[in-house]
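Removed: one protein chain of the complex. Kept in place: all other protein chains.
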Amino acid sequence: MRIPCPYCGLRDAHEFAYLGDATVKRPDPAAPGAEDAFHDYVYLRDNPAGAHKELWYHGSGCRSWVVVARDTRTHAIAGAELAREVTP
Amino acid sequence: MRYSVLSLLANALTGQKSWKPAWRDAAPKPSYDVIIVGGGGHGLATAYYLAKEHGIRNVAVIEKGWIGSGNAGRNTTIIRSNYLLPGNEPFYEWSMKLWEGLEQDVNYNSMVSQRGVLNLCHTDAQRDAYARRANSMRMSGADSELLDQDGVRAMYPFLDFENARFPVKGGLLQRRGGTARHDAVVWGYARAADRLGVDIVQNCEVTGFIRDAQGAVVGVETNRGPIRAGKVGLAVAGSTSRLTAKLDMRLPIESHVLQAFVSEGLKPLIDGVITFGAGHFYISQSDKGGLVFGGDIDGYNSYAQRGNLPVVEDVAESGMALIPRIGRVRLLRSWGGVMDMSMDGSPIIDKTPIPGLYLNAGWCYGGFKATPASGWCFAWTLAKDAPHARNAAMRLDRFRTGHLIDEKGVGAQPNLH
Partner (left out) sequence: MSRLPSGGRIDRSRPVSFSFDGNSYQGFAGDTLASALLANGVRLMGRSFKYHRPRGVFSAGSEEPNALVELRTGARREPNTRATTVELFDGLSAQSQNRWPSLAFDLLSVNGALSPFLSAGFYYKTFMWPAAFWEKLYEPVIRRAAGLGRAAEENDPDTYEKAHTFCDVLVIGAGAAGLTAALSAARSGARVILADEDFALGGRLLSEQHPIDGAPAASFVAKAEAELASLPNVRIMTRTTVFGVYDSGTYGALERVSDHVAVPASFMPRQRMWKIVAKQAVLAAGAFDRPIVFGGNDRPGVMSAQALRTYAVRYGVAAGNMAVLFANNDYAWSAALDAAEAGVRLAAIIDVRREVAAPLQARAKALGIRLILGGEVVATSGKILSSVIVRSGGREETIAAEVLAISGGTTPNLHLTSHFGSRPTYDESLAAFLPGTPPAGLAVAGAAAGRFALGETLRHGAQLGASAATAAGFAAAPMAAPRAEDTPSGISAFWQVKGTRGLAFVDFQNDVTAKDVALAHREGYRSVELLKRYTTLGMATDQGKNSNMAGLAIMAELTGQGIGATGTTLFRPPYSPVAIGAIAGHHRGKDFRPTRPTPTHQWAEERGAVFVEAGQWLRAQYFPQPGEKDWLESVMREVKATRSSVGLIDVSTFGKIDVQGPDAAAFLDRVYINTFSTLAVGKARYGVMLREDGMVMDDGTTARLAPEHFIMTTTTANAAKVFQHLEFCLQVLWPELDVQLASVSEQWAQISISGPKSRDVLAKVVDAPLDVSNEALPYMGVAQGTVMGGTKARIFRLSFAGELGYEIAVPARHGEALTRALMAAGAPFGITPYGTEALGVMRIEKGHVSGNELNGQTTARDLGLGRMASTKKDFVGRVMAGRAGLIEPDRPILAGFRPVDPSKRLRAGAHFIAIGAEGTLENDEGYMSSTAFSPALGTWIGLGFIKHGPERWGQRVRAYDPVRGEDVEVEVCDPAFVDPKGERLRV
């Protein structure tokens, strides 16, 4: 599997470390019900069979965290962008 | 017809003509007391124990393909009860005890072979952790032994003791561990459940759930029509999220691919199960002669039932590091299964917040060895509407309460478990 790193170009996935679902957002720790919100954030996943946005870390490359759009049924990658540039 | 030497001999004289199907290819009835979704080892065992232990026989196991077509038919066949944590070890030891009587119980030889499972350690810290685990096992009624390097060498003199990057320091041995013929476990449970009246419905895919006005699950929609049920149990590890998504239920589970490998057939070479401690690698030899081995999951969400080369290479490297004489042995076939990787690496056998719906999921890549106890405990949970003590810790809400069962201590990152 080859991931189109926005900095480095197409690189083998072996250079990256995988984290998982990129659509979950760290909740406001000060908001009421934070414990439930953090439970959902830390533990619950859509885990779709199909389009999936996911975080990969280019640890053996530019050290960017990258949001990759990939299909979990076919592994086909539609694109990738830098995590820090992804608008929440 | 009961399976025995005599029935086999009698059939040998008549051209094996009088055997009947091992299980009926049932068509779905309009309703059942219990529907188990998923015709793998866990689902079939659940149905068997529902009928046998609880007298609940109006049960259907519905399977989208053929029975055993999921992870029951694509694993490395290892059975063991060498866990650390109190939420796990008594459960797995119960599974081991069920394995030990399984064949006579279901009248099907699933080749349960207690050849010993040896986990190697390569550092002092690993040895300390194994000692802790070995004691947990003993305290749960399981067997365990700690071997030093000489003890390992006596069992497996061909491991790399001379030139290893991470020298073997010893190991944790469970002599009662071993292997079982995975497909035969499925077929044995199917045949035994069928004898007790359970309907096994193949090629029947769940497309939705039937809910009543209060939201309770009262049946399933399938490609063969609606089937109503008093209770619905899911035992579809690998695809659990796909089904619960139909109920807008998110789970602490990700689906990942695990590859496994078999070599060409060889004369006996490796007697028991060996796991490498300086990499992720485990190996045994099947009765047919193939080396059966595996390693880490690929590490990314996948439903593709196939993986990529980095893990294949990692596994081969570990194999060569451990057993340098297998260099010229050839890898014959690899395959991939989809794992329910849970957020703490341990399974879930529980009721769900939705009345009528019960969950057996999150087996990560360790579900095969759990098959008997999983079925036994899930049947209990379905029948009694409450977990048995043996699966009491395997709750769905443990992530919320913090009562985690994290054997590896890597936290909420499924691909590291």
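All chains are identified by letter, namely A and B, in their written order; residue positions are counted from 1 within each chain.
Definition applied: a contact is a pair of C-beta atoms (placed from the backbone, for glycine too) under 8 Å apart; a residue touches a chain by one contact, two chains touch by 3 or more.
Please read all numbers here as calculations on a predicted model, not as lab measurements.
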Sole residue of B:Thr76, B:Ser95, B:Ser144 or B:Thr222 that reaches the chain not shown, by the stated touch rule: B:Ser144
Residue of B:Ser263, B:Asn360, B:Ser374 or B:Asn415 touching the missing chain in the full complex: B:Ser263
Touch criterion as defined above, residue of B:Ala304, B:Ile348 or B:Cys377 at the omitted chain: B:Ala304
For chain A, the residues touching the chain missing from this view: 1-2, 10, 12-13, 17, 19, 26, 29-30, 34-35, 38-39, 41-42, 55, 57, 59, 63-65, 74-77, 82-84
Positions on chain B contacted by the hidden chain, ascending: 3-5, 7-9, 11-13, 15-17, 19-25, 65-69, 73, 86, 89-90, 100-101, 103-104, 107-115, 122-123, 125, 127-140, 144-146, 158, 160, 163-167, 178, 181, 183-184, 187-188, 202, 263-269, 278-279, 285, 287-289, 304-306, 308-309, 312-313, 316-321, 324-335, 398, 400-404, 406, 408-412
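We adopt the following convention: only the chains that are shown with their structure count from here on.
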For chain A paired with chain B, centre-to-centre distance based on mean C-alpha positions, whole Å: 29
For the chain B and chain A complex, residues of the former touching the latter: 239, 241-242, 245, 250-255, 299-304, 308, 310, 343, 399-400, 412-415
Chain A residues touching chain B - in the complex, by the definition given at the top: 1, 12-14, 18-21, 36, 39-40, 42-49, 52, 54, 70, 72-75
